[in-house]
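The other protein chains are all here in position, but one chain of the complex has been omitted.
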Amino acid sequence: MRYGMVIDTKKCVGCSDCVVACQIENNVPIGYCRDWIQETVTGAYPTLALEFRSERCNHCDNAPCVRCCPTGASHKLENGIVMVTKDECIGCGACIQSCPYDARYQHPDGYVDKCTFCSHRVQEGLQTACASVCPTKCIYFGDLEDPKSEVSQLLKTRTYKSLAPEAGTKPQIFYLI
Amino acid sequence: MQEELFSSGRNIPNIDPTLEVWHWPISVDLFFGGLAAGLLFFAALFYLMNKEDKYPSIVKIAPIVAPIGITIALICLFYDLTHKLYFWRLYLTFRIESPMSFGSWVLLLITPISFLWVFSYIEDIFPKLKLKNNFLIAIKNFGATYRKAMAIMLIPLSISLGIYTGILLSAFNARPLWNTTILGPLFLSSGLTCAAAVILFFGRKNKEERNLFSKITLATLLIQLFLMAHMILGDFAGTEAQFQAIQLLVGGEFTTAFVGFVIILGLIVPTLLEILELRGVKIPILLPVLLVLIGGIVFRFVMVEAGQLAHYLY
Partner (left out) sequence: MTTSRRKFIKISSLGLGGVATATSSLNLFGKNPLLHPLSSEITSSDLKRTPTYCEVCFWKCAAWAYTDENGNIKKLLGNDEDPHCYGRLCPRGTGGLGMYNDSDRLKTPLIRTEVNGEQTFKKASWDEALNLIASKFQDIAKTNGPESIALLKHGAPGKHFAHLFNSFGSNTFAEPAYAQCRGPREAGFGLTFGTWVGSPEPTDIKNTKCLVLIGSHLGENMHNTQVQELADAIDKQSTIITVDPRFSTVASKSQHWLAIKPATDMALLLSWMHVIIEEELYHKDYVKKYTAGFDELKAHVKKYSPEWAYGKTTIKPHIIRQTAREMAHAAPSVIIHPGRHVSWYGDDTQRARAVAILNGLLGAWGNRGGFFLKEGLALPKYPHPKYPKPKWDWQDLAKKYPLAQMGITTEVVNASIPENNPEHPVKAWLVAGTNIPKAIPNLEVIEKATEALDFMVVVDTMPMDVTGYADVVLPECTYLERSDGIRSAPNKIPSIAVRIPSTKPKYQSKPSWWIAKEIGLRMGLKDYFNYETYEEVIAWQLEKLGTSYEEMKKIGVKTFPRTSGDLYLKPGQDYEFGTASGKIEFYSKELKDLGFDPMPKFTQHPEPPKGFLRLNYGRAPMHTFSRTVNNPNLSALKKENNLWIHPKVAKQNDYFNGQEVWLENQDGIQSNFSIKIRITERVRWDSAFMIHGFGHANKKLSRAYGKGINDTQLISKIAIDPIMGGTGMRGNFIKILTTNPDNTALL
């Protein structure tokens, strides 16, 4: 079992529904966010390309945040989800420094917070909040180790990339391009 | 043209647009940690070499700065935590891969030893002081009895502390300016330079000590310059991320602080002054000492701040 996400940049329109849904589902304070939309424009008028990416914690297989956490608050679950136990977090900020994706932040209450792949929903057999609302259905969530899962199938049949693979973190979010 | 922006308006405090998670206390922590490491290293080393009486400033006097420095370092470290009430979680586990964990444990071990070391020499440091309290006398005697054991422990602990100040930063491969193996030795050598400068100050009246520590300061300065050049050249020859990172120091907003205060005033000028000193030219000793210390602290400020500006490119 290794949860991961496949996001189709061909379909994403950058509407940010994933961001609002996450904010509300996870009670993320206004002004903070666990996911966000990156827009990249390349080329010159009128030969242009535009990519929207819904980004969040990559739940890296080789997670630097887990390695550098002095207390074990940042840890990786059996199912591949990287979690932070807030009562073990001292707020030293090392994990924030270690993340090449700037996916973590200090919650106003002091502990470090980030995307949990909606672990509480996943346990109930639900999709993550972002995937469940996405109007273009461009966010796919599932078990990367299950060859029959939609995410595995997409990675078998489509071209994809992951973010900053050279950082060696083995991110578990893949972008279809 | 390539344009990159957040279309969902991300603006998280301390994260966007650039990281500001670690503030001045981390720089101060790194400075005093490094300084204390150097002082304790020299003290232990000269003690084990049986030079306790020949070089009293090194072994007995200068180390008084160490426990003070470590205390400041600890306070700073604690102050920069954002979930403070849970700090004790640090000591329920030891995680070798986490410099923060490693450093916390080193600090935990080295702090009492540094206090005991200094306390065992309390009457040498303050000749007019006569301990009257039996308990305090017992502690002093205990320290005096186990000095050798302490010195043996202090050598690896102080080196660990010195290296910790470097690898705390260099362990993050997400921050290209920090992510170089040279940073550990560089911070260690910088800590030793600062320590040597402090010792030079305390031992300025003792001719032998002054001469020896002028040499040692010169040596550590040269090592540091060498390592610094390595770091800069390494980044220049590195990836685009590293190249852009080092631009912050040599061709960006930190250039004045880095080139002016760290390289020229903090390293090159003291090196020249020490060379002059060793050639017999009379120089005011306070000058190189202050320059080295200011260079040391500015170096850490620059590294902590610039390091957070530099980021991975994707």
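Per-chain numbering from 1; labels A and B assigned in written order.
By definition in this document, a residue touches a chain if its C-beta (ideal position, glycine included) is under 8 Å from a C-beta of that chain, and two chains touch if they have at least 3 such contacts.
Since the structure is predicted, the reported quantities are computational estimates derived from the model, not experimental observations.
Even with one chain removed from view, chain A keeps its contact list with that chain: residues 10-11, 13-17, 19-21, 23-27, 29-31, 33, 41, 43-46, 48-52, 106, 108-110, 120-121, 124, 132-138.
The chain not shown here touches chain B at positions 1, 3, 5, 7-9, 13-14, 82-85.
Following the convention adopted for this analysis, only the chains that are shown with their structure count from here on.
Rounded to whole angstrom, the centroid-to-centroid distance between chain A and chain B, based on C-alpha atoms, equals 37 Å. Residues 14, 16, 19, 31-33, 36-44, 52, 64, 67-73, 86-94, 96-102, 104-106, 109-112, 163-164, 166-168 of chain A are the ones touching chain B in the complex. By the touch criterion stated above, chain B contacts chain A in their complex at residues 1-8, 10-16, 19, 21-22, 80-84, 86-87, 89-90, 92-93, 95, 97-101, 104, 168, 171-175, 239, 308, 311-314.
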